[in-house]
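So that we are looking at the same thing, I have put the structure below in structure tokens.
Complex shown without one protein chain; remaining protein chains in place.
On to chain A.
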């Protein structure tokens, strides 16, 4: 790996470790291997959002051309958000693509992602299904996002109704995550979800 990328990541690592946010436990970063090419980030769900109380783990891959090209970041923790793929965790965020600047750091990236959780951009979606729900059935979206935060990121809100519907599908032999994904997609309409699964 290029010298510049390694030495910069090392310095950034220190920067994150010294930062205020780490004291507040709102962002975290750790090494995955010794080559400094892959890191694991963690952000706390911002307050007053459906993600509050959740911890979201991110995969960060540092290209050799860093910092001249952005790091490759995706969510490992599953999340229900218009700009994040509910399937792959891929993120639609301008600074991770065309609007990347060499002056940005891992810390600013993590903070930007936190900001993205607080302010979704449904008009520039990564996950069209989620974006549609966000715009058309916002209440349902909030519930789904909270439910996913609870299921995958350790969030506090539970929805017995959702759980029972998932259990119904699980009883039919569907994997829990598949059941949750289909139900979320079908706005928690159990009949439609069943139809979708078995047609």
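As a convention for this text, a residue touches a chain if its C-beta (ideal position, glycine included) is under 8 Å from a C-beta of that chain, and two chains touch if they have at least 3 such contacts; residues count from 1.
The rule is short, and it goes like this: contacts and distances are computed from a predicted model.
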Undisplayed chain, where the name is taken from the UniProt record, one of "Iron-sulfur cluster assembly protein", "Aminotransferase, class V/Cysteine desulfurase", "TNF receptor-associated factor 6" or "non-specific serine/threonine protein kinase": "TNF receptor-associated factor 6"
Contact with the hidden chain (one of A:4, A:25, A:128 or A:196): A:4
Selected residue (touches chain absent from view) among A:105, A:126, A:150 or A:184: A:105
Chain A residues touching the omitted chain (full complex): 1, 3-4, 6-8, 11-12, 14-15, 65, 67-69, 99, 101-105
